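So the structure is just underneath, and the comments pick up after that.
Apart from one protein chain that is not included, each protein chain of the complex appears where it belongs.
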Amino acid sequence: MKINDTLPLEYSTEENSNKVFGFWIFLGAEIALFSTLFAVYFTLWNRTGSGPSGSELFELNGVLWETFLLLTSSFTCGLAIHAMRLNLKKPMMIFFGLTLLMGLGFLGIEISEFVTYVQDGATLQTSAFLSSLFVLLGTHGLHVSMGFLWGAGIMLQIKRHGITPETANKSFIFSLYWHFLDVVWIFIFSFVYLKGLM
Amino acid sequence: MKKTRWLFYTVIVSIVMLLSGCDSSLVVLNPKGPAAKTQSDTIIFSILMMAFVLIVVYILYVFMLVKYRASKTSDDYEPPHMEGSKLLEFIWTLIPIIIVVILSVVTVKSTNAVENVPAGYENEKPLVIYASSSNWKWHFSYPEENIETVNYVNIPENRPVEFRLYSYGPITSFWVPQLGGQKYAMSDMVTTLHLLASNEGSFMGKNSNFSGKGFAQMEFEVLSMTPTAYTDWVKEVKDTAPKLTESEFNSLVKTSFVGRKSFTSTHLEFSPPPMTSEEMGDMNGKTDENTNKTDSTDMKDMENMKHDN
């Protein structure tokens, strides 16, 4: 494996730089995926059938907490990558751990919110609006869950092998993913919750 | 390439034979109303334009294949390196653009024409007929006359007819080729199709959009008659046919195949159609919360009614 020292560690081999580039293209596909889900949601958001509408359902409190946790976790994820570039293993692990913990917190709130919706009689089957809401939020939530497992796996690998071109590459790609989920959440927050509450 | 030329000639000859052989059976090109006439003219115009394109391509094609075969050149012939020509490439970009612009103008004009009441009849009051499909039949409701028919529809000649289409199930497409092009009938929106028969006659109508097992049998007859014959027919139906009750209609919708039927009332009272696309557009335009709520409840009611059966 040829390692080019002039580049950051995560780009240092040809394979690494291909992986980062490939992941950017994957994120392009993810943008297309979420755009389609948003388009579906905007088409169906006022078709509430016999079920409740967004303004009857949404509670700002939990959503604000979710937003706070996810935005902060994106920040700590950035700090982790910064620590990685400085080759500081311990701070990197701490920041990564914080990121994942906040992701877990986010998931916890989201799940409890879903439970409340269902208890209020708003389920996937109730109306087109609720179907699109659950699938949009659920897809994002599933991404966060997968991200949690993925991030945990990477932490184990760093613990075992240290900061190598390979683990650095994985961590960097993971950070791209995590920031992306944050961006998607900002859209969900603004166009689903804020718009729905108005 | 003897074989290619041979093939080319066979294709041309067979096209000519087919065109002359089944001219009258090509119902799409045998219009009996202004909408179908517009469409037929559009089609023939586009065929001529496209025939020109085909001929240019085929002449160039045959020329290149005949002239530059390896067997016609000497063994030591080295084909030249050619980058392309700005002028030529400009020409074969520009000419297609011109063709597309011409066709676009024709398309926009003719589409507007067939989407509206035929020219010259704007001031006449159209006959409104609700045509709804269910698996696998067509229901025609005449709200003015307060009669309803199944699997056949009679219309007066020379009077614009406004078909309002919707479906009690899968998407279907209402098509009477000799009177005009088709339009979808869907479950949550009414679409409108303007047709007019220029003279008396019987025309084949069908569902052209696949809708399940009975799709192939989903045909109906459109009978265009003189205004007096039409009023006589309406009167006859009113005198002889039974009333359409809700339970009768519901069992009708559930039965797969029924023959022709006539009734002296319509299903519109107890099973009203969904909204038209214009009404839907109005609804989407309003974002005010209250209006939205009322609208969606309206829609709910309507849907409930529709699915009561």
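We call the chains A and B, going by the order they appear; numbering starts again at 1 in every chain.
The definition used in the following text is that a contact is a pair of C-beta atoms (placed from the backbone, for glycine too) under 8 Å apart; a residue touches a chain by one contact, two chains touch by 3 or more.
Everything that follows uses one rule, which is that contacts and distances are computed from a predicted model.
Chemist: Which of the following names does UniProt give to the chain that is not shown: "Succinate--CoA ligase [ADP-forming] subunit alpha", "Quinol oxidase subunit 1", "Aspartyl/glutamyl-tRNA(Asn/Gln) amidotransferase subunit C" or "histidine kinase"?
Modeler: Listed in its UniProt record, the absent chain's protein name reads "Quinol oxidase subunit 1".
Chemist: So which of A:7, A:149 or A:194 would be touching the chain we can't see?
Modeler: A:149
Chemist: Which one touches the absent chain: A:4, A:36 or A:112?
Modeler: A:36
Chemist: For chain B, which residues reach the chain that was dropped from this view?
Modeler: Missing-chain contacts on chain B: residues 1, 3-4, 7-8, 11, 14-15, 18, 22, 25-29, 36, 38-40, 42-43, 46-47, 50, 53-54, 57-58, 60-61, 64-65, 68-70, 73, 77-85, 88-89, 92-93, 96-97, 99-100, 103-104, 106-108, 110-116, 135, 169-171, 173, 175, 177, 180-184, 186-189, 191-192, 204, 206, 208-216, 277, 296, 299, 303-304, 306-307.
Chemist: Considering the whole complex, not just the chains shown, which residues of chain A touch the missing one?
Modeler: Per the touch rule, chain A residues meeting the hidden chain are 1, 14, 17-19, 21-22, 25-26, 28-30, 32-33, 36-37, 40, 43-44, 47-51, 124-132, 134-135, 149-150, 153-154, 156-157, 170.
Going forward, only the chains that are shown with their structure count from here on.
Chemist: Between chain A and chain B, tell me the centre distance in angstrom, where each centre is the average of that chain's C-alpha atoms.
Modeler: 47
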